[in-house]
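Only a single protein chain was left out; the remaining protein chains are all shown in position.
Coming up: chain A.
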Amino acid sequence: MTMREMSANQAANQAYVSDRLLPAEPPPASVRHWSKARIAGIVLMTLWAAIAIALVVFFISAWNPALLTRYGPKLLDGLLVTIELVVLSVAIGAVLAGIVAAGRLSKNRWTRGLAFAFVYFFRGTPLLAQTFLVYYGAGQFREVFEAAGLWWFFRDAFNCAALTFTLNTAAYQAEIYAGAIRGISVGQWEGARALGLSPVVIFIKVVAPQALITALRPLGNEIIFMIKGSAIASVITVYDLLGETRLAFSRSFDFQVYLWAAGLYLVVVEALRRLWDAAERRLTRHLKPAQDSSGQQVVAEQLGA
């Protein structure tokens, strides 16, 4: 068969096919069955909507400006205490956690054991018990602390709370950091070493930036836990946001103070969430698809070529 014959044949075939093709039709309208899942979904959504509406209605009906002027400033004071406690303990705890994480990853058996014991104790016992132990425990041994010249520190309830929270969060953060560093493949270390980089430079320039990506979200969780956990400080007379709320409730017996507190917690956690999103964008900027000057995504093949 010659080439010309072949193309003629193809043309004939095309006409034959297009003659017999069904005309294009819109797809059939999808039939929405009343499936079990759909009914359950509607019921649940109705329930959620009802709860949301009930909360809003309750809030409007219970709105009490006198209560707000009386207890509002106290709640804000409490919020300040919460933020102070969390910022202090998370920041100092992070430094401590770095040391403990290094201990956890150490090649020395004793260093490893010591770091493990620290983490084991502070993760294994309740924060409430630790707070009580540090505050009232220190009170029982006043002479010892006075002799050591430390009583001025332990006399103050806020210091005791901040110290306990620091130690507690250090244990949790150490596990997060150690886990994230362990997650970086050995090849990264080996490759960097092959380039002749020193261990410190390898850690700062190669390992830490990658480990931080893994550690970021668990660390955010830990901080949120601390924000809420700081309520425990009120058992040793440090009244944080929730402590002040409970005080206000026990005087006014008005449930809405808890709603205010919930709102304030939401604001704080939302601020943290946004901060964390920004931090994640910054840390993972090398993983984003590149963009050309017009804002168009450059196709992967071009990058590869």
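Simple rule for what comes next: a contact is a pair of C-beta atoms (placed from the backbone, for glycine too) under 8 Å apart; a residue touches a chain by one contact, two chains touch by 3 or more; residues count from 1.
Here, contacts and distances are computed from a predicted model.
K.L.:
Name the absent chain by its UniProt protein name; which of "NHLP leader peptide family natural product", "Polar amino acid transport system substrate-binding protein", "HEAT repeat domain-containing protein" or "NADH-quinone oxidoreductase subunit D" is it?
P.N.:
UniProt protein name of the non-displayed chain: "Polar amino acid transport system substrate-binding protein".
K.L.:
Taking the entire complex into account, which one of A:72, A:98, A:139 or A:218 touches the absent chain?
P.N.:
A:139
K.L.:
Return the single residue from A:67, A:114, A:157 or A:283 that touches the missing chain.
P.N.:
Going through A:67, A:114, A:157 or A:283 one by one, A:157 is the residue touching the chain not shown.
K.L.:
Would you mind spotting which of A:71, A:239 or A:265 touches the chain that isn't drawn?
P.N.:
A:239
K.L.:
So which bits of chain A touch the chain we can't see?
P.N.:
Chain A touches the missing chain through residues 136, 138-140, 142, 155, 157, 234-237, 239, 246-247, 249-251, 253.
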